[in-house]
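Here's a structure for you.
Only one protein chain is missing; all other protein chains are in place.
The letters A, B and C name the chains in turn, as written, and every chain counts its residues from 1.
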Amino acid sequence: MIRTIVWGENHHEQTNRVVSDLYPNGMHGCIADALNADPAIEATTATLQEPEHGLSEARLAETDVLTWWGHARHGDVDDAVVERVAAHVWSGMGLICLHSAHFSKIFKRLMGTPCNLSWREAGERERLWVTSRNHPIVAGLPDHFELEHEEMYGEPFGIPEPMETVMIGWFQGGEVFRSGVTYKKGAGSVFYFQPGHETYPTYHDANIQTVLRNGVKWAYNSAPRVLDVTSAPNRAVEDALEPITARGPKLHEDGQEGFT
Amino acid sequence: MIRTIVWGENHHEQTNRVVSDLYPNGMHGCIADALNADPAIEATTATLQEPEHGLSEARLAETDVLTWWGHARHGDVDDAVVERVAAHVWSGMGLICLHSAHFSKIFKRLMGTPCNLSWREAGERERLWVTSRNHPIVAGLPDHFELEHEEMYGEPFGIPEPMETVMIGWFQGGEVFRSGVTYKKGAGSVFYFQPGHETYPTYHDANIQTVLRNGVKWAYNSAPRVLDVTSAPNRAVEDALEPITARGPKLHEDGQEGFT
Amino acid sequence: MIRTIVWGENHHEQTNRVVSDLYPNGMHGCIADALNADPAIEATTATLQEPEHGLSEARLAETDVLTWWGHARHGDVDDAVVERVAAHVWSGMGLICLHSAHFSKIFKRLMGTPCNLSWREAGERERLWVTSRNHPIVAGLPDHFELEHEEMYGEPFGIPEPMETVMIGWFQGGEVFRSGVTYKKGAGSVFYFQPGHETYPTYHDANIQTVLRNGVKWAYNSAPRVLDVTSAPNRAVEDALEPITARGPKLHEDGQEGFT
Partner (left out) sequence: MIRTIVWGENHHEQTNRVVSDLYPNGMHGCIADALNADPAIEATTATLQEPEHGLSEARLAETDVLTWWGHARHGDVDDAVVERVAAHVWSGMGLICLHSAHFSKIFKRLMGTPCNLSWREAGERERLWVTSRNHPIVAGLPDHFELEHEEMYGEPFGIPEPMETVMIGWFQGGEVFRSGVTYKKGAGSVFYFQPGHETYPTYHDANIQTVLRNGVKWAYNSAPRVLDVTSAPNRAVEDALEPITARGPKLHEDGQEGFT
C-alpha cells in the first residue's frame, strides 16, 4: 500500500459557492477518493487549517507520497512545515504539486526558481499532449486528451529544465505549457501537473484521475528513508578507505565539526 | 568585457596565518588577478565585510558573472542579499560557486537540495578527470590533471542531477566527487567547481586558473537581463492571441491580481 | 513476473579456461540465476550462437527486459537483430548493457556516440560510489562497495549526458568512471553498468547481483508496447482537432504518404 496524503488548502471550498458545489468534500476529498479507487494506494487528507497543517513529523515519517494543492493561501503555510516536507522529499518521499501549487512554498523551495507563468481564467479548452509515450505517469492514456474548461497557464514557465517533460498543454487562446514535468530532488521524485482550476470539474475527469493514480505510483520509492539527509560527515584520516597519511597545513583540528 | 565580481568571505585570510601567507591579497584577490589575465574579463572584488557585502542592486545590475567563495561565515550573509543575487541569476547573471560554497546560502537556494557531502582535510592528492571533452569550461586542458594537496570532498553529493557533469575528482583516500557540474536557473548559467581549500595553493595552480577563466566565459550571457523575472502576468481574454470568449464560472474579477 | 532475457556472447566461456572455470554455465547462466533468485523476475538466456541470436521477433514481443553482455564478438551480431532490439526498446522493453557491452552494436546504436573509454586489465581494486542515494537501482546498497579485482574503465567515457548518473567508480590506478548511468530511449529505460570483466568473479558478488535485480525492476515498463513506434502519421485537414481550412501552396497531394 502506498501511503498517500492529499493536502488541500481548503479555502475556496469554504468561501466560494462554485467551488463548494463542485467539490462538496473539498478538492482534497475528491482527489483522495480518486486515489483510493486504486487498491495499491491508501490516501488520506490533510488541510491548511489543521495543527501543523496536518503534516506532523510523525505523520510524514509514515507517508510515501504527498500531493499538494494550494492557491490563495500559500503565504499562510508555516515555513517550518515547508522545510520539514522538503527534508522528507530529499529522504525519499514522493511529491506531486498540482495546478496553482506552482507557486506553493514547497515547490519554489525545491525548484530554486521563480516558478512563474502567465495565466487567464476564461474557461477555454485545453488539450494535453503526451510527449513521453508510455511513461508510467501516462500509462493507459491516449496520445492526447481534452479538458473542455481550464484556466490557461502559459509559457515561459519559470522552472528548471525537467528530468522529463511528459505532457505539454495546448490552449484555445494560443498558448502552450509544459503541463507535466518530473524532477528528482535527492531520493524523492517530484511531479508537477498543471490542470486543476477550482471552478472547473477537472478532478472529476477520468483521464486526470488516471494521471493522479499513475503519478502516485511513479513517485513512490519503496526504499527506507535516507537518514540524516543533510549531514556532511567528516571522514577521519585514520579511517580512510585507502591508507593515507595526513600532510600539509590544516584548518580543522582532528575531530572538529565542519562549518555549515 | 565580461564584468565579473569575485566575492570572498575574507575571513580566514584575516585570522589564519597559513591562509594569509598563501593569499596575502585574499583568495578573492588571487582569483581576480587570475581572471584579469584574460583580456576579455574585467574582474573586481567584493567581500562579506562590505556594506551589503559589496553586492548592491546597482552593482549587480552592471555585473555579468559573479564568483562565490565562502566557508566559515555562510550564516553571516544577509538573506536579502541572497534573494537579490538569486533574482539576478534568474535574469541572466552567471554564477560560479567555488569549493566550500557548496554550503553557501546562494547555492543551496538555487539547487533546492541539501548540497551536502563527506570531507577530510588530509592534504591528499586529487586528480580531476574531464568527463565532457572540449566543453568550453575545460578548453585547453588535458583529459586529467592533478592537485598534489586538496581537501577530500566525497560522494554522495546532495545536488540535483546536473545539466552536465564536466569533471569528476579522484581522491587518494578512495573517494570520488562530481567536481565540476553545470546548471541553468532561469536565464542564468551556474557552475560549481570543487577545488579550493584555503590552506593549499589551489588558486595559484595554472590549470585551476584556466578553469576559472573558462568558467566565466561559459557563464556569460550577453543578452540584456530578463525584466520582471518573477512576475506572473494575467493575459486578458480580450487580448488573447487567438479569439476566444470567456465562459464558465470565474474566481477572479476582470483585471484582478492573481495570488502569489 | 518480469520476463527477462539474459543475453550472452558466450565466447570466452567456450575458449578460455579462466572464464569457463569461473562461469561453468556461462556468464549468462550466472546472471540468470542471480535474477531468478528474485520471485518477481523470470529470467531465461539467449546467446550469440543461437538462430537469430535467440532474439526472434516472437520472443522479444514477450520480453520485458533484456540484459546484454558481449566483448570479443560484437561484430558478429546481425544488424537486423540490432534494429529489432532497438525497436523493442523504443516501444517499451527495458535494456541493461553490462561491462564491455559499452561497445556493443545495440548500445552504440541507441546512444548515437562512440561509447569509447580507456582501459587496463590489471586486476586492480574498484570502489563503486552511489551518487543518487536510494535510487531504485541501488536500493539496499551502502553508499560505497568494493570489487577487489576489476578491469579499469576510465573517463572520458564517450556517452551522451545520462538521465541520471547513479554510480561512479574509483580505481586503484588513479582513474574514475561513470559506472552506472541511465537513459530513456522512447518508452524504454536503458541502464549501463560497468563491472563484469570475464576473468574475475564479479557476477558472483552479492552487491553486483543486487544491482542486477534492482536494474531489471527499474527498467521494467508494465504498459503494453507502443505500436508502430516509428510511424509518422499524416493527420488529414478535415480531421483536425480544431476546425481549420487548408490554405497556401501544397507539396503533398491529399492522403499522400510522407517522405521517410
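Basically, a contact is a pair of C-beta atoms (placed from the backbone, for glycine too) under 8 Å apart; a residue touches a chain by one contact, two chains touch by 3 or more.
None of the values given here were measured: they were computed from a predicted structure.
Novice: May I ask which residue of C:Val81, C:Leu110, C:Ile137 or C:Met167 touches the chain that does not appear here?
Specialist: Counting the whole complex, the residue in contact with the absent chain is C:Leu110.
Novice: Among C:Trp90, C:Trp129, C:Phe177 or C:Tyr203, which one touches the chain that has been omitted from the display?
Specialist: C:Trp90
Novice: Spell out the interface residues on subunit C facing the chain that's missing from view.
Specialist: 12, 16, 18-19, 71-74, 86, 90, 100, 103, 109-114, 116-124, 149, 152, 154, 158, 160-161, 163, 172-175, 183-186, 197-200, 229-237, 240-242, 244-252, 258-260
Novice: Touching the hidden chain in the full complex, which residues of subunit A are there? Just list them.
Specialist: 127, 129-133, 143-144, 154-157, 161, 163-165, 168-171, 174-176, 178
Novice: Which residues does subunit B use to touch the chain missing from this display?
Specialist: Those residues of subunit B that touch the unshown chain are 91-92, 127, 132-136, 139-140, 144, 163-164, 172, 184, 186-187, 221-223, 225-226, 241-242.
Here, only the chains that are shown with their structure count from here on.
Novice: If you fit subunit B onto subunit C using the CA atoms, what's the rotation angle, as a multiple of 5 degrees?
Specialist: With C-alpha atoms aligned, the rotation comes to 180 degrees.
Novice: Shared interface numbers for subunit A and subunit C above half of all numbers used, same, or below, different?
Specialist: Over half of the interface numbering overlaps between copies: same.
Novice: What are the residue numbers in subunit B that touch two or more other chains?
Specialist: 154, 161, 163, 174-175
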